[in-house]
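Other chains of the complex are left out, but the ones given are in their true place.
Order of writing sets the labels: A, B and C. Residues in every chain begin at 1.
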Amino acid sequence: MTDLSAVKAALKSQRIETPSWGYGNSGTRFKVFRQAGVPRDPYEKLDDAAQVQAATGVAPVVSLHIPWDRVDDFAELGTHAKKHGLTLGAINSNVFQDDDFKLGSVTNADPAIRRKALDHLLECVDIMDQTGSRDLKLWFSDGTNYPGQDDIRARQDRLAEALAAVYERLGDDQRMLLEYKLFEPAFYTTDVPDWGTSYAHCLKLGPKAQVVVDTGHHAPGTNIEFIVAFLLREKKLGGFDFNSRFYADDDLMVGSADPFQLFRILHEVAKNNGLAAETGVAFMLDQCHNIEAKIPAVIRSVMNVQEATAKALLVDLDALTAGQRSGDVLAANAVLMDAYNTDVRPLLAEIRQEQGLNPDPMAAYRDSRWQQQIVAGRVGGEQAGWGA
Amino acid sequence: MTDLSAVKAALKSQRIETPSWGYGNSGTRFKVFRQAGVPRDPYEKLDDAAQVQAATGVAPVVSLHIPWDRVDDFAELGTHAKKHGLTLGAINSNVFQDDDFKLGSVTNADPAIRRKALDHLLECVDIMDQTGSRDLKLWFSDGTNYPGQDDIRARQDRLAEALAAVYERLGDDQRMLLEYKLFEPAFYTTDVPDWGTSYAHCLKLGPKAQVVVDTGHHAPGTNIEFIVAFLLREKKLGGFDFNSRFYADDDLMVGSADPFQLFRILHEVAKNNGLAAETGVAFMLDQCHNIEAKIPAVIRSVMNVQEATAKALLVDLDALTAGQRSGDVLAANAVLMDAYNTDVRPLLAEIRQEQGLNPDPMAAYRDSRWQQQIVAGRVGGEQAGWGA
Amino acid sequence: MTDLSAVKAALKSQRIETPSWGYGNSGTRFKVFRQAGVPRDPYEKLDDAAQVQAATGVAPVVSLHIPWDRVDDFAELGTHAKKHGLTLGAINSNVFQDDDFKLGSVTNADPAIRRKALDHLLECVDIMDQTGSRDLKLWFSDGTNYPGQDDIRARQDRLAEALAAVYERLGDDQRMLLEYKLFEPAFYTTDVPDWGTSYAHCLKLGPKAQVVVDTGHHAPGTNIEFIVAFLLREKKLGGFDFNSRFYADDDLMVGSADPFQLFRILHEVAKNNGLAAETGVAFMLDQCHNIEAKIPAVIRSVMNVQEATAKALLVDLDALTAGQRSGDVLAANAVLMDAYNTDVRPLLAEIRQEQGLNPDPMAAYRDSRWQQQIVAGRVGGEQAGWGA
């Protein structure tokens, strides 16, 4: 039997980190469609994130992306965040948009370019010192488009060297989260293409280096929850970049393409103590709202993670284990499906009311009339985007 | 036994169409890396295409993309082309970059937007009248990102209506080539996702509507040469958009990712009379040279198509048929592999010399010093790109 | 607003066809694990199917597979079925297990083998005359393993010829359902690999030829509900072979791998009048219960289809259309998700009680103690299987 008060407590204490760039414009290589009211600077992004926190109560942390969110005074930005009940979360490095990085950043054949890339990474740690961020999230677009273009092994050597330098620079309470991705923008080899590569590097670096799982970065057919369970067993799961996809790295709202998969992932997290704060799993969103309204999309995504978490917490683990131990395939599967098939929306509404929130976050946002305000008010200036 | 003079004649008469946008800048959603010397307008794109034709002798046709290649006077552009020994090829429509098309063009729920999209398509036919182009290539990015976003069936009705209106407008010597694509930029449904959808629409429209096969637009595992053989049997193969990929629509140089697949495709083309001009198969490139030098990449791509075609022509069809008829799997396969394993570069060098060309097109381009000239000369102005 | 009584009526009138071979042994190429109590002949398979119908009330039809279910007297088998409240459903042909069919059946290069295959198909129609079956389900394993092994186009010619001969033989109330499959057991080309191929053949044959969609037979990433909607629009959807998969043609219980996909498929069916008897969509299961208890697995599968159908019927189509028309992506998506997130198990329990059934079909079967009975009673003889 599941203890409902424990479920509620777990749901109330969950923290979902939203990405600053999710509030800005994004798109595909074919077109970035701009939306009215989009923030013009990091301060306005935090203003939008504050709306998500106001509506959901579980999203008080905001990831930053450097250089997109570079400001003169990060302390001031932190104060701005605090004023809205927010804290600054993971610092995401960007070594893929400078012209020098066309053929790679830390894995580039040219040592001067590698040095430039490393300097950026070290600068990100400097920023972490100012923002009080725990996590440095490293995603490298490095790779090649054509067979023979560069030496696969040499690039691993260069990667290892850069990671070691960054690791060395980390403070006691700081971590490095190494992201992997199958492809895009590199179309032949990617230097960190899968969890195995990330894991192998993190293992050598030490305990402050961990793997981050972006749910859209796998080959078709990959069982993501297996990876999650494996990394938790190895104490190497640093966190998630949540989003969803039907095809490749589509970056749709988490839970929108395969809600059952999201539930299975959170089932492994919950079962393996991954929801406990001390485990250190960061629940981050990393999405693109190319065609839908951005703030409501983030709210919806936060709700989707909450619903999957609630279902995962409702799994009757005793019954599950009994089914598993006895080899009763259908019974064990049924225990999981019972939790998944439960409508947890009433439970979450109840929790929100207990926390003094509107039981319906989407309605809360609608009622705030924030959208009308930013559409009217954010006129002029340059809208935030990816700068691609 | 293969008749070598017939092989040579076929190779000499092959025509490969290069895309104007292949000479401009392109990239991913993460970054467009600009290259020095890139054309600033359609005239300069034709100047670059002329270099490809000069080096290879089999690429005298250039596809245009509207609006990227819109000029005030298409007749003048045609004259410019002719001066360089080029002709203007397929007109590619673009109904995916106007803000109105965020949720679709010809399949949009809003009739006014559909009308606007249709008007663009009809304008493309007007342009064809001026350029003397035979083919209107239609690719629609139309689709949805989220389940429920729009009605799949209603969008087919709207698509059919628009296609009928365009078909009606076509002149006697004009064709409509309907392209399909699994995904991107739409990430849930795409309105023309596969050859079956394109075929079904073309069938209803009539003989002037044909399917175009982009080699990068399929689901993983799709057997493209089967589709090619099937469409040739149905007299519905209008042409190819050649490129190659390891993952999704990577748009790498044709033949660079899976040269054996390209050979198998051309084997079906050759065997089913698809190389004959009267069959009407257009051999077009549609690629992005994001990180490699553009003009040499196009030359190399043309050579790759030639090499695959040469190998396809060398298949000993009598021996192949004998192996197939007798059920000798290994023998039949070996006939195909013998042709594939042949080094056809000497044969192609010979053909080029017979045509008064440098046997090595890459060297020909290098020797022309065109690259140095455009890097030095094309200063200022706005480089051509996708305008995303 | 959804009319609940109409929803209930639709759910009560739904008919799900279970496959005779689902009650027998099955496995992979690595091993077929036998289970105790498995039927030894078609009569015992029907006895098991009767348990599924007794527990669910919506599974009164049983598909047969020839030759696995060949009996001397099909009229007697029909009487046996009727006695249990069952009717005999689709006849599934099998032209993939005779030694002669190693290199193909109706597409074999050898005309004598093609004739043999055709004779089997015609025999299946003879059997349909005796069983009163409406549907002949044709799945061809025909294809090749190696490039060059046989001529793709010639095989299409041979296929078309065989299909025409079978079509000609069909009675007025009989249909031919042509199944497609990406691969397995053929590993290079498959002669009917996708819906487009099946559709093209059915179109030429006439209205009695329709496409059947096996939910496990697609390339990764294929949007199955798009195909369903398209075929319904074209009046060419003959039915489903339901099962589910994470990888290839895994043949797991329908709804177990991606329940949201199953819901989306049934949403397209429901919205496009596919649940109406006159539309003629057959809802068949085609699964392998390799490691789980077979009869309970079939019951669970029937329930999964019911639950997905119930959710599909609960979609508020007015609200959906309003969201779609206004271009409100999030609102339209939310309407669909509201239905999906509903726990429909209470509604289905209620319906079952209204029909005099146990609200919990799994409990009903457990209480019947049928499993103990067959394990004890079915001793000796040869268990039914695939005969591979």
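FYI, a residue touches a chain if its C-beta (ideal position, glycine included) is under 8 Å from a C-beta of that chain, and two chains touch if they have at least 3 such contacts.
The model shown is predicted, which means the values in this text are computed figures rather than measured ones.
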Field: Overall number of sequence copies in the complex as this file defines it, 3 displayed
entry: 4
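By definition in this document, only the chains that are shown with their structure count from here on.
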Task: Give me the chains shared as neighbours by chain A and chain B.
output: C
- prompt: When chain A meets its copy chain C, do both sides use mostly the same residue numbers (more than half shared) or mostly different ones?
  reply: same
Message: As a quick test, compute the distance in whole Å between the mean CA positions of chain A and chain B.
response: 38
Message: Based only on mean CA positions, could you tell me how far chain A sits from chain C in angstrom?
response: 40
Query: On chain B, where are the residues touching two or more other chains?
result: 103, 145-147, 182-183, 188, 220
- request: Enumerate the contact residues on chain A facing chain C in the complex.
  value: 220-221, 223, 246-247, 256, 258-261, 291-293, 296-297, 300, 307, 329-330, 333-334, 340-343, 345, 362
Task: Spell out the part of chain B that touches chain C in their complex, as residue ranges.
output: 103, 109-110, 145-153, 156-157, 182-183, 188-190, 193-197, 199-200, 203, 218-223, 225-226, 229-230, 232-234, 260, 264, 268, 271-272, 320-321, 323-325, 327, 329-330, 332-337
- request: Would you tell me which residues of chain B are touching chain A in their complex?
  value: 26-34, 96-97, 99, 102-103, 141, 145-147, 182-185, 187-188, 220, 245-248, 250, 252-253, 256-257, 290-292, 386, 388
